[in-house]
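Handing you a structure now.
One chain of protein is taken out of this complex; the other chains stay put.
Moving on to chain A:
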Amino acid sequence: MSGSGTRPAVDPNDRVTIGISFGNSNSSIAHVVDDKAEVIANEDGDRQIPTILSYVDGDEYYGQQAKNFLVRNPTNTIAYFRDFVGKEFKSIDPTHNHASAHPQEAGETVSFTVQDKVAAEGEEEQPAPSVLTVSEVATRYLRRLVGAASEYLGKKVTSAVITVPTNFGDKQRAALTAAAAAADLEVLQFISEPVAAVLAYDARPEAKLADKIQVVADLGGTRSDVAVVASRGGMYTVLATAHDYEFTGVALDKVLIDHFAKEFLKKNPKAKDPRETPRSLAKLRLEAEVTKRALSRGTNAAFSVESLSDGIDYATTINRLRYETLARAVFEGINRLVESVVKKAGLDVLDVDEVVLVGGTAHTPRIAANLGFLFPKTTRILAPSTDVAAINPSELQARGAALQASLICDYDPEDIEQSTHAAVTTVPHVANAIGIVSPGASGEDVFVPIIPTDTAVPARRTVQLSVPAGGDVLVKVVEGNTHIKVTKPEPAAKEKDESKAAKVEDADDDADDDDDDSDFSDDDEEEEEEKREKVWKIGSTLAEAAVRGVQKDGKVEVSITVGADLTVLVTAREVGGKSAVRGSVPSA
C-alpha cells in the first residue's frame, strides 16, 4: 500500500466500489448489496471472465469472446499475463503463452506485440503493430471489467479491492496500482487470495465466529496456491503457503488433449496429429476444457470438434471414471501439495478443521474427495461436491474482495494506509494454547483450551464450565500443546518383519524368487492402519483461582485475556453470581 502518486483522488463519499479477482486465467467482479456479496455477470453473461484480450480488425474483445479467438487469431490475442505485471522479462515463465501472443523483453518490463489497429478509411497501408507493455494490457483489461461492472450497477465504478496471490511482491502491487489508475480505477487495497476466500465464508450471516485452522487450496488454471490460515476470532494469520505450477487446471486439460488426440489418431491412423498444428491444438484445448468442466457436473461428457485435423470432424464421449484414471497423477500431486503445506506450517492433518476449495479446478469432484481422504472425517471439505453449504469456488475471491471493499469504502487513503501498516499487522502470536484443567472421566487431568495456539494478542476468550456438585471449585490456568499419538497394530507388524527377513534371504540365494508380486503383497500389508490421535499435553501452570460456594448444577464463567505484552488476565465467576475472582499474571 505504499503511497503512489498515480492514484486518482476519489472522495470517499463519491466512491462506487467493487471487488475484483484478477487471475491469470479468469477474473471476476463482485459487489455488495444488503451486506451480501454478489458476483456480477458481464454483458456475455459470464461470471468467470477469461483474462484475455484479442484484437480483430481493430476491435478489442475481452473475456470469453477473446478466448474463442485463440483458434483463429492467436497472435493478436493476449492471455495469461497477470503474473507478468511488475516483473522483468528474465523472471517470467512464458510457458502458457505459446498458443497466443508471446511476451517479449521491453526494458524493465514485458510486452506483447499485437495488431490492434487497422488502416484508416481509404488508406492502403496497415499501421505498424503495437507493442503493448504488460501494464498497458492490464489497464485495458481492467477497463473492460470496470466497464462491465459500471454498466451493471448503473454507476461509474471508481474503486476496487483486488485479490492477489500471497507471493505477489511490492513491485507487482505498485505496477498493478498504476495500471488500474491508468484505467481510472482506484485500488483501495490488495488482499491476498486465500484470505478473500475465507472472508467470503465468514461474512455469511449464518457463519459463527470460531477459532479454526483452515487450509485454503486455490486450484486455478496455471497455478495451485495453498495456504494454511489460522482463523482466530475473525482475524486471519497465514501460517504457511506453497505455490505450484505443475498440478493445475492446464495440466488437466493436457491430460484430455493427449487422450483425445490419441483416440482421434486411432480412428484416423492416416491423419496428422492434431497436437502438431497450432490451430488444431487450439481447438483441442478449448474443447478439452469444456469437456473437463462438463465432467465436474455429470458423469459423462461429450467432446466434439469440427475439422480437428486434415479436415476431419471428431466427436466422442468420455466418462468421469476414465478421466479420473487419466488424471490421477495430477490429482495425487494436488494431495501431496496440500499435505506438504500443512507440514510446512508445523501442523498435522489432524489439526485442520476446514479445507476451503477455491478456483475453477476446485469444482472437480475427485479432487475434493481425495482431499477428504487426506484429512480426518471431522475435517470439513468445503467444495460443491462435498458440502451443500459450499460457495461456488470460482466466486469466493471476488466476493471476499467486494466485502472488504464495502468495509473500507469510507476510509481515506491515509486511513487505509495506516490501518494496513506493518506496525499494525505485525503482532505477537502465542505459541502455546492457554486453557484450564478439568478432571477427566477416568480421573486424569484434561486440558481445556480457551485461547488456541497461533492466536494474535491481545486476545480475549470466555468459556462456561459446569459445576454439577456445587461448592468450591478450582480454576487452574495452564499452557497446553498438542502432540500426535500414534498407535500401531503391533502383532501384525512383527509377523511381517519376519516374513520379510525370510524373503530377502531367498532373494539372495535364488534370484527367481524375488518377483514383483511379493512386493505388492507387502504394500497391502502396510495398509494395516495405524491410529493417529491429537492429544493435549498440559504444560506449565500460570495461575490458580478459587470460585467458592457455587450452587449445585451451577456454571462458572472463565474469561482469559492475553495482553499485547503477554500478560494474562483471568476472571472467574459463577454465572449469575455477584462477585468475581480476578488476577493478572505478568509475562515471564
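We adopt the following convention: contacts are C-beta pairs under 8 Å (C-beta built on N, C-alpha and C of every residue); 3 or more make two chains touch, one makes a residue touch a chain; residues count from 1.
The working rule: contacts and distances are computed from a predicted model.
Asker: I notice the complex is incomplete. Of the names "FAD-dependent oxidoreductase domain-containing protein 1", "J domain-containing protein", "Enhancer of polycomb-like protein" or "Protein MULTIPLE CHLOROPLAST DIVISION SITE 1", which is the UniProt protein name for the chain that's not shown?
Answerer: Options "FAD-dependent oxidoreductase domain-containing protein 1", "J domain-containing protein", "Enhancer of polycomb-like protein" or "Protein MULTIPLE CHLOROPLAST DIVISION SITE 1" narrow down to "J domain-containing protein" for the missing chain.
Asker: Taking the entire complex into account, which one of A:V33, A:V131 or A:L209 touches the absent chain?
Answerer: A:L209
Asker: For a quick check of understanding: of A:R336, A:K488 or A:K537, which residue touches the chain that isn't displayed?
Answerer: Of the listed residues, the one touching the omitted chain is A:R336.
Asker: Which listed residue (A:Q126, A:S304, A:T317 or A:T425) would be found touching the missing chain in the intact complex?
Answerer: Of all options in A:Q126, A:S304, A:T317 or A:T425, contact with the hidden chain holds for A:T425.
Asker: For a quick check of understanding: of A:I191, A:V342 or A:V358, which residue touches the chain that isn't displayed?
Answerer: That would be A:I191, which touches the missing chain.
Asker: Thinking of the whole complex, not just what is shown, which of A:I20, A:V215 or A:I434 touches the missing chain?
Answerer: The single option touching the absent chain is A:I434.
Asker: What residues on chain A make contact with the chain left out of this view?
Answerer: Residues of chain A in touch with the missing chain: 89-95, 97-98, 102-105, 166-167, 189, 191-192, 195-196, 199, 202-203, 209, 229, 233-242, 244-246, 329, 332-333, 336-337, 340, 400, 403-404, 407-408, 418-432, 434, 436-439, 446, 448, 454, 456-457, 460-469, 471-476, 479, 500-501, 503-505, 507-508, 511-512, 514-516, 519, 522, 540-548, 556-557, 559, 562, 565-566, 568, 570, 581-583, 585-588.
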